[in-house]
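What you see is the complex with one protein chain gone and the rest in place.
Let's look at chain A:
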Amino acid sequence: MERIPILKMGPFLLVTIQVDLYDRLALNLESDLINMVSKTGARGVLIDISAVSIVDSFMGRILGNIATMSRIMDAETVVVGMQPAVAITLVELGLTLQGVHTALDVEKGMELLQEKMGISEHPEQDEEEDQDDSND
């Protein structure tokens, strides 16, 4: 059966959805992900949906479910790279994914997760880099 790979990166789990999700696949992802969280004790889950162009209310609910379940298991969820059309669709469906963190891309999502965890190996250095970036 087709499955979506879940990668472990340090204390985080990384899921990249490269195909359009159908209901069964989404349900599998939900249970796989939660099992993985409990098995590895991950502190954060990062879901990249930049390749997803179609969503429905079911998908929106699955994303919300994953976030809530992860929160109960002490892991934050960040959804990154949502397409404009997908965002508009979710809003029109009334699903604003409260409780789910969002970021523009995987890099910013990782930063956000690290910030949330307070896990920053060189906090001061990071801050300086940020400033340099924004002054460019």
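To be clear about the criterion, a residue touches a chain if its C-beta (ideal position, glycine included) is under 8 Å from a C-beta of that chain, and two chains touch if they have at least 3 such contacts; residues count from 1.
Simple rule for what comes next: contacts and distances are computed from a predicted model.
Not shown: a single chain whose UniProt protein name, out of "STAS domain-containing protein", "2-aminoethylphosphonate transport system ATP-binding protein", "RsbT co-antagonist protein RsbR" or "Anti-sigma regulatory factor", is "RsbT co-antagonist protein RsbR".
The residue from A:A26, A:V45, A:L97 or A:M110 that touches the chain not shown here is A:L97. Contact residues of chain A toward the unshown chain are 79-84, 86-88, 90-92, 96-97, 102-105, 108-109, 127, 130-131, 133-136.
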